[in-house]
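A selection of the complex's chains, in situ.
Each chain carries a letter (A, B and C) given by its place in the written order, and its residues are counted from 1.
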Amino acid sequence: MNTYGKLFRVSIFGESHGPAVGVMVDGCPPGMPLAEDDLSRDLDRRRAGARGTTPRKEYDLPEIISGVYNGYTTGAPLLILTRNTNIKSSDYLKLKDSPRPGHADFTALKKYLGYSDPRGGGHFSGRLTWGLVAAGTVARKVLGNVEITATLVEAGGSENIGESIERALSEGDSVGGIIECSVKNVPAGLGEPFFGSVESEISKLVFSIPAIKGIEFGSGFAAASMRGSEHNDVFIDTDGTTKTNNAGGINGGITSGNEVYFRVAVKPTSSISKEQKTFNLKKNKISSLQIEGRHDACIALRMPVIVESAAAIALADLMLQDRGIYAERKS
Amino acid sequence: MNTYGKLFRVSIFGESHGPAVGVMVDGCPPGMPLAEDDLSRDLDRRRAGARGTTPRKEYDLPEIISGVYNGYTTGAPLLILTRNTNIKSSDYLKLKDSPRPGHADFTALKKYLGYSDPRGGGHFSGRLTWGLVAAGTVARKVLGNVEITATLVEAGGSENIGESIERALSEGDSVGGIIECSVKNVPAGLGEPFFGSVESEISKLVFSIPAIKGIEFGSGFAAASMRGSEHNDVFIDTDGTTKTNNAGGINGGITSGNEVYFRVAVKPTSSISKEQKTFNLKKNKISSLQIEGRHDACIALRMPVIVESAAAIALADLMLQDRGIYAERKS
Amino acid sequence: MNTYGKLFRVSIFGESHGPAVGVMVDGCPPGMPLAEDDLSRDLDRRRAGARGTTPRKEYDLPEIISGVYNGYTTGAPLLILTRNTNIKSSDYLKLKDSPRPGHADFTALKKYLGYSDPRGGGHFSGRLTWGLVAAGTVARKVLGNVEITATLVEAGGSENIGESIERALSEGDSVGGIIECSVKNVPAGLGEPFFGSVESEISKLVFSIPAIKGIEFGSGFAAASMRGSEHNDVFIDTDGTTKTNNAGGINGGITSGNEVYFRVAVKPTSSISKEQKTFNLKKNKISSLQIEGRHDACIALRMPVIVESAAAIALADLMLQDRGIYAERKS
């Protein structure tokens, strides 16, 4: 199911080596300024190029196909895409019988019965997150002065991120990382108890990003070894400000007005140039596998803007829902 | 939004001290045997009673209101509820001006403008998970021979769970815990890339459970300090069995046929008998707060069956979706 | 799928001769006064009793199970039900092998494989519209001063409704009818182009009511023989008031502020006491069928309040959606 959201709705499409990848955004309020340049600012942060990211140059220029007129959103569905260029598919086709460890090759085969596009990972490619970032830019505009900032705080178990990546690169290997995300100025009252909790919605979107292995809000896994007297955040004013923020800005699934804070774990890139083993379905035995092509040594490097986008999309949808059901009486 | 699912759809309702709590399940295939006794088996595991859980006795007898005829599901929506009994609301009403730390009192006030039912936590009560467990029983029947088992593996930072809880109890305090969940015999091919990934759906449901602070699949947060060469699970046969299971049984959002494995962090119960501080909205200053009533010293003790139910519901819905879209060509 | 709506969401459940029928309403704004008496006012209009309706007396007293506290909606899901009483199931069980003409007996068998509850039509019973009417009462409160009025304008092809029904009754037969519905004070701007058009949403709900065979908006089927110059409604002021109302108050799927107007066709009650023919699945031949029990000679008599409720639910959901996406900039 490639659509997320109830009112602010985001659908992604495309394959890594097909004509284009992109996103449809529906439920976008009319009258918001939106131009290709606005999109490029976030998309550039996602782009390859830094040490440790794939040297493939994707000139990810966004094209707005619908939903904008005279520089403003119209209220009609937005369709934004980018043409795929600089494609070298031959790298991948030879892997057909050797499902790559850590990749979706095997599960795609099981689910799509051999019909899915194998070139560059097809629809499973991390390239599909381009659409998440484009939708994230729109979501931030819906959110107004809410500030969302994600940072890579650790890679390969080390806080010296550069060094950790260099070492992996030199060995044809890859490293994982940890990203922190903080959301400031989020109004109190967003989210729903149970299935529409802020944690439910953010985690659903964050786990849509390939390579994410875990998420924790506020105190997270540390909460498991804490006492209630220590974990409970003491309220200190009428705005609901708390002394500590073990709650991560969310109580009962609903934002309290305190900073929303969460951390995500990113696995090391599955594609590595080092030789690996896998089961060869044709030869019917475990064989060696050498993956060629261009890869990120640390996919987490490109992730902060994608994680921010996931949070922005979740919160924008919750904000519109909240406004729809509760706004009249609040104002 | 109190409904989860696309085909197998679960909606919960009720307040802790209202007439009843319960669940509606729609999209349930006809012809499955279902009786109140089937439900009670799982519901009893959720019930209070063990050392460290609230002494309130809830005779949680389930009543099937619709969707079952002559002992079999009919295909029409199931409505299952349990009447609330043994209610002592006076414990809670005096807390009106003192939002309890760690609770949803403050966020409920902001969202529902003072209209939400404060008695026993109202709709925010952990008691609402009764409906999740009842729906989980139905979901397991949809899943056939899929085996879902969750275990509390740690409480208060200690593997000696009993001791950890006793110590907290004696100090009027509470502890958190960690629950592991494993799903065996899950068919390959469930889940969707991106928004409908198995991790997205399970995490969305797991974060619907009050007090959950984090979730990780397979290697989880440990992946962040691993190398790709170490993290990639080597395939060893045509069924996609892997030597290790860092993936947690999921690649590209889709089950591989390997065991699905995840861990969740549970915070310490927010209600403790120890004196606490909070901001008194009437007195307009920080004041002392003494919470009376009956509380779980370790809410995580009652959680395994709830976590299993969340996983069962997510997988049952994904299984029906998969069957709808892909089944014909697979058979 | 037993749930309607995006923000204001309505789910019905129950069987005619099971323990209860009812409705869940989610997405209901907090702070609206709601009591059993409010519900009874509309429910009484739906009830049997008039000449031409079944003599079965359903003391349809509504019970609010959740979502109301101290006389006001809380914002949590509403569950409203009524216990079934005065049940005589033996009337129906003997029809098992003889699918009644005009009923869902045969299609239920095909869909639910023999597991559906046959007593009194089970989940297919017109009694399920009780829940629609209860939800309609809530929807009207969301809509504020919008006025929805439906009237039976014709039965059995005659405007003399009473006479038409008497004649059918005396022959053990039944008649259909036509209902007009008008919605006044509806704000301009509700609805969406295409899939969320006002006509799409109202018709989806109206065709959820058993026995409806057609719907037309504004000029309706008469439009097919009109000229554009005659059909186009001339605007006469800045509020968008039009001289004529062939549009039925809707242009491009969106309300214009003019009266929303539609008509629906109701078929004659399928259950008649007159002897009929049907295929006997056991005897494997066409046989005579005599339906006993209590029936409405003109089900359309009880329909106006149900049609009003359908319109109210559709418009309440569209109003909340509109407020969510567009409200901020409008105010």
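Definition applied: a residue touches a chain if its C-beta (ideal position, glycine included) is under 8 Å from a C-beta of that chain, and two chains touch if they have at least 3 such contacts.
As the structure is a prediction and not an experimental result, all values here were calculated from the model.
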| item | value |
| --- | --- |
| Whole-assembly copy number, given 3 chains displayed | 4 |
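Convention: only the chains that are shown with their structure count from here on.
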| item | value |
| --- | --- |
| Steps in the shortest chain-to-chain touch route ending at chain C and beginning at chain A | 1 |
| Type of chain B:chain C copy interface by residue overlap (half), same or different | same |
| Copy-to-copy rotation for chain A and chain B - C-alpha atoms, rounded to a multiple of 5° | 180 |
| Euclidean distance of C-alpha centroids - chain A vs chain C, Å | 43 |
| Chain A and chain B, separation of their C-alpha mean positions in angstrom | 25 |
| Where chain B and chain C are represented by their mean Cα positions, the distance between them in whole Å | 36 |
| For chain C, residues contacting two or more additional chains | 27, 30-31, 75-76 |
| Interfacial residue positions of chain C with respect to chain A in the complex | 6-8, 27-31, 75-76, 193, 320-329, 331 |
| Interface residues, chain C side, partner chain B - complex | 1-3, 9, 11-15, 18-22, 24, 26-27, 30-31, 63, 65-67, 69, 72-79, 81, 111-113, 115-117, 119, 122-123 |
| Residues of chain A defined as touching chain B within the complex | 1-4, 6, 12, 99, 101-104, 106-108, 110-113, 123-124, 128, 154-158, 168, 173-178, 188-189, 191-197, 199-201, 203-205, 207-208, 210, 212-238, 240, 242, 246-248, 250-257, 265-272, 274, 276-279, 281, 284, 286, 300, 321-322, 326, 329-330 |
